[in-house]
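Pasting a structure here, questions to come.
Only one protein chain is missing from this complex, and each of the others stays in its spot.
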Amino acid sequence: MTTSPFDSTLERREAATLGMWAFLATEVLFFGPLFFGYVHGRLASPDAFVAGSHHMHIVLGTLNTAILMTSSLTMALGVRAARTGSGSLKTMLTLTALLGLTFLGVKGSEYWMEAKEVANASGAELQFYFLYFAMTGLHALHMTIGLGVIAWLWRHARGFGRHYHAPVEVSGLYWHFVDIVWVFLYPMFYLLERYSA
Amino acid sequence: MSTPSPNGWGYLGEGYTLRSWLTTHDHKRIAILYMVAITAFFFLGGAAAALMRLELATPAGDVVSATTYNKLFTIHGVIMVWFFLIPSIPSVLGNFLVPLMIGARDMAFPRLNLASWYFYVVGGLFTLGALVAGGVDTGWTFYTPYSTRFSDTNVLLVLVGVFIVGFSSILTGLNIVVTVHKLRAPGLTWFRLPLFIWANYATSLILLLATPVLAMTLTLVALERLFKVGIFDPALGGDPLLFQHLFWFYSHPAVYIMILPAMGVASEIIPCFARRTVFGYRFMAYAILGIASIGFLVWGHHMFVSGQSMYAGMVFSLLSFLVAIPSAIKVFNWTATLYKGSIYFSAPMLYALGFVGLFTIGGLTGLFLASLALDVHLTDTYFVIAHFHYIMVGGSVMAYLGAIHFWWPKISGRMYPETMGRIAALTIFFGFNLTFFPQYLLGWLGMPRRYHEYPPELQVLNLFSSAGAAVLAIGYLLPLLYLGWSLFFGRRAPDNPWQATGLEWQTSSPPPQHNFEQQPRVERGPYDYQPVR
Partner (left out) sequence: MTWLPVAASDMAERVDLLFYSLLVLTGLVALGIFVLMVFFGVRYRAGSSADRSNPPAQKKWLELGWIFTPLAIFIGIFIWAAFVYAGFYRGGVDDAMTVFVVGKQWMWKAEHANGRREIDELHLPVGQPVRVVLSTEDVIHSFYIPAFRIKQDAVPGRYTTIRFTPTRQGEYWLHCAEYCGTDHARMGGRVVVMAPDAFAQWLERGNQNPSLAARGFELFRQLGCSGCHVNSTVHAPDLAGVYGRVVHLSDGRTVVADEAYLRDSILLPKRDVVAGYEPIMPSFQGQVDEGQLSALITYLKENK
C-alpha cells in the first residue's frame, strides 16, 4: 500500500513542476562542462574553430532549428489543450513527435556526411568536431528520451484534462529545455564568422 | 500523542518478506536499505585503510607491492567518498527524518526515492566489479593523463560505477528539495524548521548542481581513454589542468555535501542534551546557506601548485578564507548553546561534542592550507590527509554515529545499551586522534601522500598512527555489534526517550507507515527546551 504524500492534486502538480525545474537545473550543469570546454577551446584556437564551423551544413542546421522551434510551438499548444481539455492534445503530440523525428533524421544525415570529413581532421579542428558530436549527440539523446515521453503521453492522452494535466506540463518544460539547448548549439557550431564567408 | 500501530512495530511490521523491502515506497524502509548498503561499503573501505596502515607501520614497502598499495588507496577513496560519506547522512537519516520532521507522510517522489537506492546498488556493483577484476590505481581523483593513457587498470569500470551512483545523489537531492518546499505541515514556516532540515536542504542544492559536473567530467575521461580524443592529454592537444578544474568544481562542493548534514545533526543533538535552544538560530541557518554557496567558488585551492596562474591562486585563497567564516560561526554557536544549559553526557552528546572539537581542529588546519605560501609546502602531504580526515571522519563520521544513536529508538523501536554507546564514542575519539594527529606532523616534516614507503626517520609518527587505526577499528566494530544486539534484545523504546522537541518525536517509535495518525500543526519554533536543574 502506497500512501500518497500529497494532500491535493494542486500540491502534487506544484511538486511535479518544481521537481522538473530542479531536474532541468541539473541538466544545465551536465551540459555545462561541455560548454566550458567549447569556450576554452575557442579561446585557445579560434581559427581552427572557425574552419570547423565552415564545414558544417548550414542549410540543414538552419532547417533543423526551424523544425525544433516549431515543435516547441506544437508542444506548447498541446500543453494548453491538456489544460483546457480541448481535445487536440493527441494531434499536437503527434505533430511534435513528427517534427522531433524529422529533426533526428536530418541530424543523422548530417552525421553521415560529416563522419567522412572528420576522419581527416587533427589538432584543434578535431577538438571542434569532438565537441560538435558530443554536444549535438547528447542533445539528440535527450530528444530521443523526449520522444519516448511524448509517446507515453500520447498513450495516456485520454486521462488528461482540466483536472489533471501535470505530466503534460512537466513534459512540456523538458521539451522546451531541449529546444533551448539547441538554440545555443546552433550558433556555436554553425554560425562562426559566416558573415564573411 | 500517537496511537501505536496494530502489531506495535509501525512501518517495520508492514511486511516481513525481502520483496516487501526491495519494492517498498516507504522513505523509512528506503533509509534502512541505504543504511545496510553504506555500512557494508564502510567496512570494505575501512579494510583497505587497515591494510594501508599496516604497510605504513614500517618504512619499507614490505607488506604489499607498490601497485597493490596504489590500488588500496584508490579504492579506499572511491568507496569512502561516493559510497559512504556522500550518501551517509542525507540518504539514511535525511530519507528517514525529513518527512517526519516536517510533518509529511512521505517524500514528494517515493518511487524516485527507491530508484535512487537501486542506482546506488548498481553503481556499487560496477565498483566492486572493478575491485574483483583487479582494482584501479589512479587515485580517487583520476588525474590525467595518468588515468587516460598510462594506467592499465580497470578505470572504465570504476568510472561507470561512480557515474551511476551520481544519479542516486541527484535523485536524493531532488526529493529533499521538493519535499521541503512543498510538504511542510501547516504553520511550519522556513524559520521554524529544525537546522537538520536546513542542512539537508542546502546539501541537496549542492547534490543537484555539482554532481552533474562530475558525471560529465568522468564521461570525458572515459571517452578520452577509449577514443584518444585529446581533451585532457597534451600529447593529443588537450589540457590536463582542464580536467583538474572540472573535477574540483564538483569535488570541492562535494566535501560540503559531506559536512553540512553532519552540522545539522550536531544542531539537533546539542540542544536536546543541553536542554536549551540553539544559540543564534538565524545565524546558523544563514551560515549553512553561506557555506553551500561560497563552497562553489573555492575549488582552485586544490591547484595552487598545479601550474595555474599565481593570480588565480590568490582569488581562490581569499575565497577559501571567506568560507571558513560561516563554519566558525557554527562552532561558536554550538559552544554558546552549552551556556546555561543542563547538560547530559549521553552517547549521542559525546559524539556531537566530539564532532565539534574535531571539526574545530580540522577547520583551523584548513586555514593553513588556504594560506598560499604554506600550501606550497603542505599540499600533497600527510598534512592534507590529516586535515580532511579530521573533518570527514572526526567530523562527519562521528556525527553520523551520533545521529544513528540519537534516532535509533525512533528508527528501530529499541534502546541501545547506553554504557556501551559511551565506551564506543570515547574509544573512537581516542583512536581517531591517535591515528590522525601524528599525520599533521608527518605532513609538516614533508612526508608526501600516496607513499607506501618513507624515510626511516618518520617511523615513530607512522607507528603511532597505525596503532591508532587499530583502536579506531575496534571502536567502529563496537556499535555494529551492540546496535545489532539491541535489535533483538534491546529495551523497547518509548515515543520520545530523550524528551526531545521535533515532530519526529511526536509519533510512535517506530512510526507507522504513514508517519502520523493526524497531520501535526506547528505553532512554535524548534528547540523549545527549558533547562531544568
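In this document, chain identifiers A and B correspond to the written order of the chains, with residue numbering beginning at 1 in each.
Operating definition for what follows: contacts are C-beta pairs under 8 Å (C-beta built on N, C-alpha and C of every residue); 3 or more make two chains touch, one makes a residue touch a chain.
Remember, predicted model here, so these are calculated numbers, not experimental data.
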Report task. Write down which of B:173, B:341 or B:468 is the residue touching the left-out chain. Result -> B:341
Report task. Sort through B:19, B:282 or B:524 and give me the one touching the missing partner chain. Result -> B:282
Report summary line: Of the candidates B:14, B:106, B:224 or B:239, the residue in contact with the absent chain is B:239
Report summary line: Touching the hidden chain, out of B:132, B:460, B:474 or B:487, is B:460
Query - Touching residues (missing chain, whole complex) on chain B - result: 61, 66-67, 69-70, 137, 139, 143, 145-146, 150-151, 233-235, 239-241, 274-277, 279-283, 304-307, 310, 313-314, 317-318, 321-322, 324-325, 328-329, 331-333, 335-336, 338-345, 353, 356-357, 360-361, 364-365, 367-368, 370-374, 376-377, 379-381, 441, 444-446, 448-455, 457-458, 460, 531-533
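By our rule, only the chains that are shown with their structure count from here on.
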Query raised in the report: Rounded to the nearest whole Å, what is the centre-to-centre distance of chain A and chain B, using the mean of the C-alpha atoms as each centre?
Result: 36
Query raised in the report: If you look only at chain A, which of its residues touch chain B in the complex?
Result: 1-6, 11, 14-15, 18-19, 22-23, 25-27, 29-34, 36-37, 40, 123-124, 126-127, 130, 134
Query raised in the report: What residues of chain B sit close enough to touch chain A in their complex?
Result: 14, 25, 99, 104-110, 170, 173-174, 177-179, 181-183, 208-213, 215-217, 220, 223, 229-231, 237-239, 242, 246, 513-514
